[in-house]
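The complex appears here without one of its protein chains, the remainder shown in place.
A and B label the chains in the order they appear, each numbered from 1.
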Amino acid sequence: MESNKLSRVDYIFRPESNRIDLIKKIMSKDKDDFILELIDSGLKGRGGAGFLTGLKWKLAKEAQGDKKYVICNADEGEPGTFKDREILDRVAGKVLTGMALCGYIVGANEGFIYLRAEYRFLAPKLQQMMDAMNQELKTAGLDFTLALRFGSGAYVCGEETALIESMEGKRGEPRNKPPFPVTDGYLGKPTVVNNVETFVNTVIIAEIGYQEYKKLGTDSSRGMKLFSISGDCAKEGIFELELGMSLADFVEEFGDGDTKAVQVGGASGFCVPRKKFKETIIGFEGIPTGGSMKIFNSSRSMYNVLHNYLDFFQEESCGQCTPCRVGCQQLLKGIMAVKRRERPATYLDELVKLAETMRYASKCGLGQSVGNAFVSIVENFREEIVY
Amino acid sequence: MINLTINNIPVTVEEGTTILAAARKLNIRIPTLCYHEDLCIAGNCRVCVVEQVGMRTLQASCAVPVRENMQILTNSMKVRQARKNIIELLLSEHNADCTKCYKNGNCELQDLANEYRTGNQMYLDLVPEKHFTIDQSSPSIMKDDSKCIRCQRCVRTCAELQGVNALAVANKGHEMKISSFYDKPMHEVVCTNCGQCINRCPTGALVERNYLDEVWNAIYDPSKHVAVQTAPAVRVALGEELGFDPGERVTGKMVAALRRLGFNSVLDTDFTADLTIMEEGTELLTRLKKALVDNDEKVAIPMTTSCSPGWIKFIEHTFPEYLPNVSTCKSPQQMFGALVKTYYAQRKNINPKDIVSVSIMPCTAKKYEAQRPEMRDSGYQDVDYVLTTRELAIMIKQAGIEFMKLEDEEYDRFMGDSTGAAVIFGATGGVMEAALRTAWEIVTGKEVPFENLNITPVRGMEGIKEASVTIAGTKPEWSFLEGVELKCAIAHGLANARELMQAVKDGKAVYHFIEVMACPGGCLGGGGQPIPTNPEIRQKRAEAIYAEDEGMPIRKSHENPEVAQIYQEFLGEPLGHKSHELLHTHYKARKRY
Partner (left out) sequence: MSNTENFVKELADKHGRSRESLMPILQEIVEVKSYINDETMVNVARELDLSAAEVYGTASFYSFIETREMGEFIIRVCKTIVCDMKGKEALLRAIEDTLKIKVGETTPDKKFTLLTTNCLGWCHKGPAMLINNEVFTELTSGKAIEIIESYMHK
């Protein structure tokens, strides 16, 4: 597969155009036309799961409900991801505009930002902007109001049904699916839940047009993406790149020259060792990511990395389903037992099988993705785990 | 209708059917743990996962509805591997001391482990480092978190069926557990001791507090006279523990077994059920007179029944303002206890201090009730030990009694007489029906105007039932009731009771008399009854109860000859001085967590 050249672009943080003009422009169009453009743009959710955004809006528009809701998922908890914080800090207006557009298209009158507790310091400014926006929307004749809700320290609430449960005042436990939020979401009503960056992308598409947008990225991975880059880096921070680059190019640009592995997609993503940098494409055709890129150099113990992730998961699993609740504990205790020679190295093979079971049988994306990091680290760095 | 295949066998089912239900239609069993017919779907144990051809992940068959052209595999390699792993994971967080466990032999996890031949422990044992302690604070229920597999059946039972919410899911991740409010001991929280959680716990995490050794020791003690009473609902369920199908009546065999176990007298709670009707019926009529004739505004109407100790504790916590509405009658168990150590002791010339009073109940809340400070009117603890139906079955097995082969025997002649009216106390609506049979006759001098005395409107498994009868043809002394429409309501399961009482509180419903049984189906579905329970089993037990009633020569409480005798010899009259002293009590408000 051909990779794109690594190319830095600047759409997301570019200053906003007049948001009311933009909303009015979309309001003058046919709703279904805009949905088709959104689908055609190829935009997939930027939270990590990668569902086609236009299709989500279409389903929510078609769903029956006396009320509908738009929720912006700002529960950015994936280790190594911090781009949503930056967006909300610098260009929150675009997020609000995207939510209003969505509300208009799907027929929702209320929108919420679900902001993680760790980002509460952003709240005063956000609230101010939302109040102002509510006024502007009223003046523009769009019946849509925005409000702020908070998480309280639970990674799993980034899963959309868990987020909805949390907003409903319950434990953030993912629901059985189907039904999906587009038909049965917040308070049982049709609900669109999109990531912060996704809403910004919809605004960009509305601004520059879907044809222009389609020129960015690759066939499978349209558009650009914010990357949260950290670890052993020459350059750390947030960078906006076109999707579809090779990991080799990425490491060349951002690594410290001694890169041993890159964790793509955070703790729930995949660990790629140096020998696979060239063949690995960052995007939906390769490894999709919500933007977390953690770079490890040769001084790092991959056992420690894995231990850290598994400790994270055993705490952040909601705990309701068996594979995830017990599986995370077993994976963690398991590698510790192997390290301490209490179990033979071959026990890792049993744990890999267990990780597979967790992938197939867990209730939600959290449990299903614990195996990603586990299997990719154990397979590529087995000796570091054992010795 | 939806067409699909399961293990390549085509099946057509209604839209909305789950994969699990569709498989059952084909007689394909998919193992389950968190699934329970009485409860909403959780989909969290993942034991029931199946493969849907074309899908990356496995599907929880209990939670996923069928779709057209689905191809389901219930025993593919992927499914088997996952299912085996999941069972092994559950075992790794479960204190698998099976041979020492109270639920040994009646444990769904054990059955699955056996079925999947999990053998030598594959994963690391997670139990020791969690430092679990067993909560033994409640006289009714023991909670052992080390055996909990977090299926949340108990939490759903407590919330959905009972509306009590004493148990909740707390914490998350590896610390997730089933907990009371701030993890306080069970005896300090709103738990009603109903034991419905026990009936649905697949393992030994929730079991009754058993008093087997205490009772055996009393039996072995030659200086003690051990009197046993058996509640109506026990006789239609005990058989399930001892080889019979649900719905088998084993009254005679049970009596025989109790004698063989060594109880000195085998008595029937039915006797005091009949007495309850006399007292409670009179109380109702007295309250109605005060309200209708004397215009006494302080009289509390509707009057509610007081037989169910789960209901009593529930109302103490949840609707304390309605405590004056609760009949002052003690439950039949406690009336019996008070009489055993007074009336019975006198007649049999036994020093009450040498009497050990044991009751066999379908109930775990009765264990708590027996220990209430209100229940010592004989001068002693009126009922010393309460055993559940399950515990009695254990004793019968321990004693080597071949239950199925026992010849039927009859209760002792003294405090052993009962009527059909007393038997139906074991089913929801039964107390209402028994009370109506008697009260109607007191007021009109005639039998209730229902064919064969069967007051069918108050029967059945509907959660809240309403009935009303217009009183006609009253005797002169009851003429104030002429033309009065007597409005009754019946609730079983505390969630229904909550709904009913809320309606009363909100003024949306007006009644004169309310029967509440804490457990689904009434006592026949009690927390001390054989496990498993489900709507079908409870239905069969109910049918057995009504069959027992129809088979009784006397079917009205006031016609129980022993009841007439006790009023003549001992109590005087219903609501008389002696009755008040021994058979009535009051309850108190409690905090709301």
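To be clear about the criterion, a contact is a pair of C-beta atoms (placed from the backbone, for glycine too) under 8 Å apart; a residue touches a chain by one contact, two chains touch by 3 or more.
What you are looking at is a predicted structure, and each value in this text was computed from that prediction instead of being measured.
Asks: With the full complex in mind, choose from B:80, B:505 or B:592 the residue touching the hidden chain.
Replies: Checking each option in B:80, B:505 or B:592, the one touching the absent chain turns out to be B:592.
Asks: From the list A:171, A:225, A:260 or A:343, which touches the chain that is not on show?
Replies: A:171
Asks: Check the options A:305, A:335, A:354 or A:375 and report the residue that touches the missing chain.
Replies: A:305
Asks: Which candidate, B:91, B:159, B:531 or B:571, sits in contact with the chain we can't see?
Replies: That would be B:159, which touches the missing chain.
Asks: Give the residue, chosen from A:154, A:245 or A:272, that touches the chain omitted from the document.
Replies: Going through A:154, A:245 or A:272 one by one, A:154 is the residue touching the chain not shown.
Asks: List the residues of chain A that touch the chain left out of this view.
Replies: Residues of chain A in touch with the missing chain: 76-82, 85, 116-121, 149-155, 166-173, 187, 228-233, 236-238, 267, 294, 300, 304-305, 308-309, 312, 315-316, 318.
Asks: May I ask you to list the residues on chain B that touch the chain which is not drawn?
Replies: Where chain B meets the chain not shown: residues 159, 164-172, 179-182, 189-190, 591-593.
Going forward, only the chains that are shown with their structure count from here on.
Asks: Measure off the straight-line distance from the CA centroid of chain A to the CA centroid of chain B, and report it in whole Å.
Replies: Going by mean C-alpha positions, chain A sits 49 Å from chain B.
Asks: Show which residues of chain A lie in contact with chain B when the two form their complex.
Replies: Residues in contact with chain B: 154, 156, 171-172, 176, 178, 313-323, 325-330, 333-334, 337, 343, 350, 353-354, 356-357, 359-363, 368.
Asks: Could you list, by residue number, the parts of chain B that touch chain A in their complex?
Replies: 41-47, 49, 56-58, 60, 63-65, 78, 81-82, 85-86, 89-90, 92-93, 122-124, 126, 149-150, 152, 169, 171-176
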